[in-house]
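Here the structure is laid out as structure tokens; the discussion comes afterwards.
The complex appears here minus one protein chain, its other protein chains still in place.
Should a chain be cited, it is by its letter among A and B, assigned in written order, with residues numbered from 1 in that chain.
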Amino acid sequence: MDAPLVPLPASPREKLRLALTVNGEPRDVVVESWKTLLEVLREDLLLTGTKHGCELGECGACAVILDGELALSCLVAAVECQGREVTTVEGLRDGPELHPLQAAFADHGAAQCGYCTPGMLVAARWLLDRKPDASREEIAEALSGQLCRCTGYLQIYEAVESAGRVLRGEPASPPRLPAVHGGGGDGA
Amino acid sequence: MAREPGGGPFGAVGKPLRRVDARGKVTGETRFADDLALPGMLFMKLVRSTVPHARILSVDAGRALALEGVRAVLTGADFPVPFGILPVSQDEHALCTDKVRFVGDPVAAVVAQDELLAEEAARLVSVRYEPLATIASPEEALAHPEPRIHDYGDGGNVHKAVGFDFGDVPAALAGSDRVFEDLFFYQGNTHLALEQHATLAYLDPDGLLTIASSTQTPHYLHRAAAKVLGLPPGRLRILAPPQGGGFGGKTDPFNHEIVAAKAALVTGRPVKIALTREEVFYCHRGRHPVLMRMRTGVGKDGSITGHSLETLLDGGAYGSYGVASTFYTGALETVTYRMPRYRFRGCRTFTNKPPCGPKRGHGTPQPRFGLEVHVDKICEQLGRDPAEWRIANAVAPQTLTANWMKVRTIGLVRCLEAVVAASGWKERFRKLPRGRGLGIASSAYMCGAGLPIYFNDMPHSGVQLLLDRGGGVTAFCGSAEVGQGADNVLAVLVAEVLGLLPGDVKVVTGDTALTPVDLGSYSSRVTLMMGNAAVEAAGRARERLAAAAAERLEVPVERVAFGGGRVFDASDPSRGLAFSEAVQRAEAAGGTVGTVGSYRPPPPPSRYKGGGVGPSPAYSYSAAVVEVEVDEATGQVRVVKVWVAHDIGRALNPVLVRGQVEGSVYMGLGEALMEEQSFRRLPPRLSGALVHQAPSMLEYKSPATLDMPEVETILVEEPEPNGPFGAKEVGQGPLLPIPPAVANAVYDAVRVRVDEVPVTPEKVLAALKSAGRRFGPDSFPAVPWPEALVVPPPGEGGDGSAVNEPRREKARPARRAEAAKP
Partner (left out) sequence: MMRLPRFRYLAPRSLAEAAAALADLGPEAAPLAGGTDLLPNMKRRQQTPATVVGLRGVPELRARSGDPGRGLTLGAMAHLSDLERDPALAAWPALPRAASLVATPPLRNMATLGGNLCLDTRCSYYDQTHEWRESIGFCMKKDGDVCWVAPGSDRCWAVSSSDTAPVLCALGAEVTLVSKAGERRIPVADLFADDGIRHLSRRPDEILAAVHLPPAAPGERQSYQKLRRRGSFDFPVLGVAARVRLSGGGAVESARIFVSGAGSRPQEARAAGDFLVGRRLGEEDVVREAAGLVAKVAKPMQNTDFGLSWRKQVAREYAARALRELAAAG
């Protein structure tokens, strides 16, 4: 069961004290009742890795893992996060080494502008935590709430597949390269 | 100049290396504009017009200012100086002064301690309007010259009307074996970059006004903001942090950027504005809706004798890039298939809707859709295979087209051959079971505009290198990293020339106080233009290092080679210096090692007025085959697979190139099937409303994972002498063949023509149920075309100028003549 919730505020101006665990670290913040988790992460905790593209649950950019489930931080009232555990993109890696998903996104061209990437990464992490050998179809389904306007998604799938291999103890796959019809001479 | 590959054991060009900015993007550490914050920062909200067309009678901010925590309210009175991206369309005010022209036009700005308070205060600003009649479409704009949305342009509500006759097309059509005519419509759509525009403006500790903003064109924002704010450009600094996608949507200077800067000046505090998604729809500058009429004559062998194109653009409420967009709807019509004579008429009208502008492919996807479907129909009538026809009629390399565009390398035929082979076209086209179909299309795009937006003789791109004694290299350039990989291109090219890895090169971009001017991330210009500047700067550094190393190694300088982080004797690679030692020796010999490079494209052969739009140092080519499944009961179209080939010249990084190709395919599919910037108007007796129908991520339909088919990407490398190491563009071109290939595939599947984009299930079903088995526009309104400029095509004499135009001053005739040489 959840940890005790905060007491009632006396007036709409009153701020609430909130204790939650973010990326494994206990954090205390004092926030207004109308702030979303997204706003608290970005503005109060300065964890700006979590992005926003609509703030209405229509794009997936603000996805985080909340108590083990993928959630959209733009539609979570911060006051409802008392005692809960949040993982953001900043919490994917522990130390300087990239998480296998991060490394795979970097190597496979899965991050172009990088703006959907944090949400995409945590969604992929949520999937691979449950199913490290997820199929292409399962990856597409799990990421179906994350809009990307740059990639066309295919390099993202390949990155998730490669990271899945690494998490299963297999070697990473090299990035898939397009066929090149060369031989037109040297442009130098 | 060292333009050959470094040849060392690493090599950078062509390698599938992790992009240099990848780490920040995957860790969440990349700081986009809205991720920036400063102590004491205030927040700004714009009060936007709720009426589509009206005179502003008054703006009362009293109630807003009375709220505790509200620090300032700005209005149009604070911004008397107009701006706009094009010198010929300085028609915007940072806040509207006398009139509003669309729902969403900003009228006032509220600055407060927090964003919620600013929003609440903005709702308390009371604006009184005197409504004016609204113009909702180009047809209405032509029919109703009054009220004028703007008091400039080509009369009434026509913003720009242009006409060109490159040879006598009516005569060509009269002498043709057959003549084909079609009408097409391409609906408007928007960029929908995932990052909403954001700006942080502040006075830095030295008193320099700084605007950090999600802009693809920091240089043009610099010019516009300096003009409006009345500041010497030297007192203003623009930072363009990496952007969360642009696609052309961040290439104009925007109201909110300039207003935030003013607010920072007025309050003396940092001021942040982060637009909502709805506001981004109001910024727009997306794809123009274009109505097109095409007439084409063909000879006995099926080749084109003459082609006529008329375009009617719905421009929205402001000029933006619209004059250029209008020319672009005609400029690239000639660079794919041989077209000896060409007639073009283009007209852009103002309407009371958010302004249209440049979106990926700027002005060319619309006529490309028309032309490729038109060609498909012609081939059907002639009994020709449309792939074979395209191959047979492709423009030859080193062609000067009818409208004086210079085609140099062209990989079109090889692109077509590649997708034909990969898709099994010959075995499957017109032979699939009913409900399944294949469609083909090809296209071309520019590698950078041949001329700058404002005329001048300066370079389009500059790169500065600083070589550190420790062997570090920093490359400075005013380019903007939109997500496409501009920073990586810079690092790869510098690394290649200096025998380093891209990761050895630190890049500093998009900062007008630190970086030399680059005109920005638009018109697919960065790889070629910034790239050439980078290669020049690196070549100059290489010369200095080579000289120092030659002296140390006691070999002729020609024998000095670079690679693997070393500078060595090419005849005996074991004899060499560490790169850092070469830098130290060069610095000892000649002082600090810093070099510059710059690039200016060759002057275009076209000499007629308007001929500055379309010329490019190189054109990229693409071809695509799309396979679809069409449900005849519902008209729903499912794309099964896309085969796409792109003539890249040379891939600087095949992983990133593939990403650009597939991203273009993705966006092309969205435009082809579902994306639509549509508007809603109510019966005038009930409401004067004219609003964006659905300014949200939910209702503007952007394909998600489950909507994306498999894509097979093929690159054709035909190195382009004008490109760095032979490279051409890839960010825009591969989008172009997708919408027509989808429409052509639908025809192959169920034998109906949808001559409109998007190809929605409603339209497919309507076509299936119609007698003509077609859905599309059936008329083109009468447009008051101007007297056309008559420009004889190269085959008919002339020098690229119009015979009926007053002689214009010709700059650098020698360079022009050189450029015109085959």
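Following the convention adopted for this analysis, a residue touches a chain if its C-beta (ideal position, glycine included) is under 8 Å from a C-beta of that chain, and two chains touch if they have at least 3 such contacts.
Just so you know, these numbers come straight off a predicted model, no measurement behind them.
Q: Taking the complete complex into account, which shown chains does the hidden chain touch?
A: A, B
Q: Which of these touches the unseen chain: B:Met458, B:Ala589 or B:Leu682?
A: Among B:Met458, B:Ala589 or B:Leu682, only B:Leu682 touches the chain that is not shown.
Q: Considering the whole complex, which of B:Arg237, B:His374 or B:Lys701 touches the chain not shown?
A: From the options B:Arg237, B:His374 or B:Lys701, the contact with the absent chain belongs to B:Lys701.
Q: Using the touch definition up top, pick the residue from A:Val76, A:Val89, A:Cys116 or A:Ile156 that touches the left-out chain.
A: A:Val76
Q: Just the residue numbers, please: which parts of chain A touch the chain that's not shown?
A: On the side of chain A, residues 1-2, 5-6, 8-9, 11-12, 16, 32-36, 39, 52, 54-58, 60, 63, 69-72, 75-77, 79-80, 123, 141-142, 144-146 touch the unshown chain.
Q: In the complete complex, which positions of chain B touch the hidden chain?
A: Interface with the chain not displayed, on the chain B side: 34, 48, 50-52, 103, 115-116, 119, 123, 274, 276-278, 633-635, 674, 680, 682-683, 686-687, 689, 691-696, 698-699, 701, 703-707, 760-762, 765-766.
By our rule, only the chains that are shown with their structure count from here on.
Q: How far is the middle of chain A from the middle of chain B, if each middle is the mean of its Cα atoms, in Å?
A: Between these chains, centre-to-centre, one finds 30 Å.
Q: Tell me, which parts of chain A touch chain B in their complex?
A: It comes out as residues 34, 42-43, 46-56, 58-59, 61, 88-90, 92-93, 98, 101-103, 105-109, 111-118, 121, 140-141, 143-155, 174-188.
Q: Quick one: in the complex, what on chain B touches chain A?
A: 3-5, 16, 18-19, 21-32, 34-35, 37, 116, 191-196, 242-247, 276-277, 409, 411, 414, 418, 482-485, 645, 649-651, 654-659, 661-663, 665-667, 696-698, 702, 704-706, 708, 710-721, 723, 725-727
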